[in-house]
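For this depiction, one protein chain was excluded, whereas all remaining protein chains were kept in their positions.
As written, the chains take the letters A, B and C, and residue 1 is the first residue of each chain.
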């Protein structure tokens, strides 16, 4: 299996992999999995206000999945929480050179992000953010 | 095709190959052939008295045939003319290491010798020889 | 970048320099390059080298040299054994028995024969990878022509009891074909003694060249040819004999020493296993008491196999069987011994060889330990299915 340098770099040093050291307010978690695709991913999104300040993730999956998670985590930081619903899977797949047969795994990553978004909405922090902004 | 040293030596230097330089009394010729076996052979036997004094032969055939002709020519010299009827083909084949599928060629050589013998009988030289002895 | 650590000797092995020497002696104008089928002196000399190689191979596997025919490898030998034996029988009902853990060259040949009306029975192995001789006995019918089973499995290294299976086949008048691609030269193989009818061999698994192999065909075993041509080997395999390849295979078989080399490899393999076991969350696949010395198949729980493989890209190893490396679908062998697709997916095969040193094993363990830890941390609190 050949991996693009884009994938290898992120797979080898996924700066945002892991969890936050301490429980912080304004932090939500969202996960998704697909056993048949051998992937499980959980994001930790710290968005206390109108911006996503930091993202962490835990992941069980192939190098493409790890790289994609790192990629989106990086992309999310500094964006508005609504970005959680706006990730362009196909653009990422293209940029990373992820083979189409692996798109399914990236879609699980998208699911995990959406789970984070719903969690934010549920505990109202998004609204707060809007107001605060 | 592998040939025994016995065959190669006689094939390379068949000392008795050829014809007598001059027409000599007491000399007979006998030949035989088999087109399917690709062989033609003619013997020249010089037996003016009770002994075969010299033998020459012409041959078109494979190395085994050439070697066998040389072998029998050598064997005949010094023997009584009746030896022309007494050549042991199988012994020769064995000594030379001639494969059995080539025995047919040696039998043509035997035929040529018998032709010489009949020729000797016909022109009476055999009888003279007997008397002379 | 530090040189790659090569631990894929079950996929193929580097050619031994002494074998290279034997090969290069048959290539150029200065050597025995002639066609062994030619009648002239150079041809005869080339033929002698071919016969010497045949003798060396026969000696190693205890088979009469004149019953060994050269092929382009064990793949062709397996094809010839199965198709040749079955197609040589004109009988109405024809039955072939093989297993679910064979090399693709056997299973695909069996499938092709099924398409020709041959009835094929696929035997299962147990969780240890062992095919019980009793299951063979039970599967034999009056229509059975051939039983085909591998001696050493190329993925998990399990040694099947072909001697016992040979006894059973003999007693039932059924032919036995053994795929010995992974066993010949590595562990004892006694073709004549065990009464094996057909046996596939290859050179490149024991430091010989790729692209050359052989099929042992016991006297009176009839085979329909697969490749027709002039002056066929044993009347069934045409084609110009590649002197250098054959001489190389002969040398490789002459050099291979199951007793000495086997012991050395087994020791390294055990060192590797003990060290990996110490990392935790790893399981060894295939019966440890009945495994070839050069193969170790390990499942690493809690990591994705593809990621582990990628993280270890400074080491040549394979996930599942190397022959099927580029095809991602999980190994049929690992499925047969009961591994879930997820576990099969996080399973690696380590292949040891003549040039594997103790220091290599130590470095391998160090690297695996490091990446395993990193990836398990990455997986954080992943659900239990990721580790089962």
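Please note the rule applied: contacts are C-beta pairs under 8 Å (C-beta built on N, C-alpha and C of every residue); 3 or more make two chains touch, one makes a residue touch a chain.
What you are looking at is a predicted structure, and each value in this text was computed from that prediction instead of being measured.
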Give me the visible chains that the unshown chain touches, in label order. B, C
So which of C:65, C:188 or C:238 would be touching the chain we can't see? C:238
Touch criterion as defined above, residue of B:30, B:61 or B:81 at the omitted chain: B:61
From the list C:20, C:139, C:234 or C:279, which touches the chain that is not on show? C:20
Which of these, B:11, B:71, B:87 or B:117, touches the one chain of the complex that we don't see? B:11
Among C:223, C:309 or C:352, contact with the omitted chain is made only by C:309
Interface with the unshown chain - residue positions in chain B: 1, 3, 8, 11-12, 14, 17-19, 33, 35-36, 38-40, 42, 58-63, 66
Take the complete complex as the reference. Which residues in chain C touch the chain that isn't displayed? 4, 6, 8, 11-17, 20, 23-24, 27-29, 31, 33-35, 37-43, 71-73, 75-76, 78-79, 103-105, 108-109, 111-112, 204, 209-212, 225-231, 238-245, 309, 313, 315-319, 321-327, 355
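Keep in mind that, in the parts below, only the chains that are shown with their structure count from here on.
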Assign the assembly's chain-to-chain touch graph to one of these shapes: line, ring, star, complete, other. other
Quick one: chain A and chain B, Cα centre-to-centre, how many Å? 103
Return the distance between the CA-based centres of chain A and chain C, expressed in whole Å. 44
